[in-house]
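Excluded from the complex is one protein chain; the other protein chains are retained at their positions.
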Amino acid sequence: MVAKPKKNNMLKRLSSPAILSIASTAGALIFTSLILWMAGAQPGLTFQKILIGAFGDSVKIANGLVVWAPLSLIAGALIITFIAGLWNLGIEGQIMLGAIFTTGAMRLFENSSISPTLIIILSCLVGMVGGAFWAALTGILRLYGGVNEIFAGVGLNFVATALSLWLIFGPWKRPGVGSMSGTEPFNERLWLVQIPGYRLSIWSLILVVVVYIGLFILLKKTRFGIQIKAIGKNLEAARLMGIQTRKLMMLAMLLCGALAGLAGALQVVGVYHRLIPSISSGYGFLAMLVAMLANNDFFLTLVVAYLFSILNIGGIQLPINLHLDSTLSGVLQAVLVLFFLVMNGLKQRLMGRKERSRDAE
Amino acid sequence: MFSNKMKVVFALLMVTTLLLTACAKGTSEPAADAENGENFVFGLLMVGAYNDQGWSQAHYDAGLYVKEQIPGTEMVYIDKVNTADRPGTTPAQLAEELVAQGAKLIIFNSDDMKDGAHEFAVAHPEITVIHASGDGAWVEGNAYQNLPNLTNVMPRMEYGKEMAGCAAALTSTTGQIGYLGPLINEETRRLAASAYLGAKYCWENVAGKDPAALTFEVKWIGFWFNIPGVTSDPTQVADDFYNRGFDVVISGIDTTEALTEAKKYMDEGSTVYAIPYDFMGACDQASDVCLGVPYYNWGPSYVEYIQAAMDGTFAPSWDYLNPDWTDLNNVDTTALGFIKGDAFSEENGVKLDDFIAALAGGLNLWTGSLNLQDGTAFLADGEVATDYQVWYLPQLLEGMTGLSTPAE
Partner (left out) sequence: MEIEIRNIYKSFGKVHANIGISLTIHAGEILGVLGENGAGKTTLMKILAGLQPCDSGEILIDGKPVHFHSANTALDLGIGMLSQDPLDFPMLTIFDNLYLGRRKRFFIQRNRFSKQVEKMEDLLGFQFKLNDLVETLSIGERQQLEILRLLVYGSELIILDEPTTGISAQQKKQLFELLKRLAGFGKTIIFVTHKLGEINELCQRTIILRQGKLISDVVLPCESSLLIQSMFGKAIDLQSPGDASQFEKHFEIQHLVIKDARFFSNPVDLNIRKGEILGLAGMEGSGQKTFLRTLAGLEKPINGMFLDEGYSLHWNSPHSFTKRGIYFMPASRMEEGLIQGMTLQEHFILSQTKDDFFVDRDESHKITEMRIREFTIRGFSSSTAEELSGGNQQRLLIAMLHENARLLLLENPTRGLDIESTNWMWKKLHERCKKGASILFASADIDELLRFSNRILVFFGGRISEPYPSQMLNSEKLGALIGGEGW
């Protein structure tokens, strides 16, 4: 049996995801509208408020990008592990450790004579080490301890939360007062430079672009990228081909952890300027949804991450204007992913029939 | 690549979780029409849910009170302003959202929003900022900021806690009083100590019992409310108190586990009581085990600030407010009060009234000699503590059991 011609392939790649996305978006919107309607709100008004809340003025657009930058970084990081077939649910902990390490470094250098720029760069690097370190723990547990990375990761998330709380209320507490508001804010000279009048730093955007170019090259153009893809698709075959599966899986975890750590570092130096208890802002799990919805496609990931950022920022309007819980925007995000996956499953069933018949001699 | 099914399960879990959280607190009030140009709009940022039967609800009710008292005012608010409930946002950012709704004055209702309140006040000099709790506007304080548009307000809840301590001591037969504390900081230390001072005074001087027979133990859960896996479970802590023979638990946290747990013990035949905190209506949950509740009444002070802002006469200040000693529970005048619970006996009620009268008459329990928990002298004999000494209390007091600083 001859493989299908290239042209068909291209057509399939172009057409079906688009239809799929539209169908699942429509499904998700209808489903969410139903929930809103049951909660006694007008769906149309709600969506309108979300949009206004996200695009109403330049500050709001900038606020959306403040969410977008770390979310994109984390989703990009997750793509590496997803491709390697690793369910890195420990991403939250890796972000937190990145933030913790960054804070630690900032505290260490805060009063030194090193230039602020250098302190920020150093601290971000230390944060990447922190994230990578936490990912390494998951990796070691998975690869050498036989503990499934899901359980190891979730367990380490708890440890990371406890660690950050302990630091905030213990050794790093504000003078006299342990406070949920976090550690003492850093001196303003140690803040990542923001665009005047906005919370957004141009550097976090630049970082996203650089990281994505790097990821694209790494995963598409290098031996490493093809090898982890093989590992993710068929671990045993990859091993038999002589690929160093453990080493590469570990590397994938480390890379993912380092990028998650960088996102955590950005949260510290660019957004909160201190360590707070939920420094990860739940972006880890959100990024998981993003990467799943985008099906590990880089460009789509950036787009979906932006869509989710909009929902996050616009969602603030729900409690203010409509007295609705803002988690509803989270519901919309998750429902979107769910619908996409269901549609994808349907597609595979439909394609599957054709596929099976192709498989003949 | 892992299976599609796994992804569906993951997404489904996310949906369910989020939906549950959304529905749990999801309400469907009509949208506040804040865009009315005539009205003076004020914004309220609450750390907890607006209907939490505690700290945040006391603020929310005060907001409603302002609307009622000053015609032509509108309230916009956002609740659950904390990083766990609204990840990725900052108080200052949310305050800006309220400004976008037309707010000219913003109330930050938590000590945790201190940085956000200051950042916001600096960035928006045209907006009046009220920070409930906090010391940024206190010239003598440790964190003075000198911002022309920031006022701090905090009622002297020390009195309320002294009354709670007294009510506990008068009712307790075992002489063992538990204090269910949140996290350890200056504010929570001074409030726990006040409850102790009230209990000690009434135990010795009103009930006339042996000082040595009084046990006052503080247990900190780690935060203002239960966060599973992070804080100690307040239900467990309260249960432990009652189980060990403590018959009154004074709550210092924002939720009412102590009351619920006391009710459970009462139903099983034990005679135990609890004293909740923060909110006038807190006793209603289990009135037959409630000895009373010290509560905040922010309304009158907010009316004052908002009126001043409307008139253009606002000036920054640090307000450490007294109750209305002539009429403790007058919602139009007092900053804090104490409402006796159904479980509090009438006989003891009279004694408590006498105690309150004595406080009104100038009795100050923060008078030496008092030692800190580690034995170092705090106040010499006859020395009266300054506001500074009370506000920044460095340790618990001698005679109290429990941690003064977080275990490290």
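Chains: A and B, in written order; residue numbering restarts at 1 for each.
The definition used in the following text is that a contact is a pair of C-beta atoms (placed from the backbone, for glycine too) under 8 Å apart; a residue touches a chain by one contact, two chains touch by 3 or more.
Keep in mind that this is a model prediction, so the values were computed, not measured.
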Of A:Ile243, A:Leu324 or A:Val337, the residue in touch with the unshown chain: A:Ile243
Residues of chain A in contact with the chain not shown: 1-6, 9, 217, 221-224, 226-227, 229-230, 233-234, 236-244, 356-361
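We take it that only the chains that are shown with their structure count from here on.
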Touch list for chain B against partner chain A, complex: 1-2, 4, 6-8, 10-12, 14-15, 18-19, 21-23, 25-32, 76-80, 82-84, 86-90, 93-94, 96-98, 100-101, 111-116, 142, 183-187, 222-224, 229-230, 392, 394, 406-408
Chain A residues within the chain B interface of the complex: 35, 39-41, 45, 53, 56-57, 59, 63, 67, 82-83, 85, 87, 158, 161-162, 165, 169-171, 173, 175-182, 185, 199, 232-233, 271-272, 274, 276-283, 285, 288-289, 292, 312, 316-317, 319-328, 330-331, 334-335, 337-338, 341-342, 344-345, 348
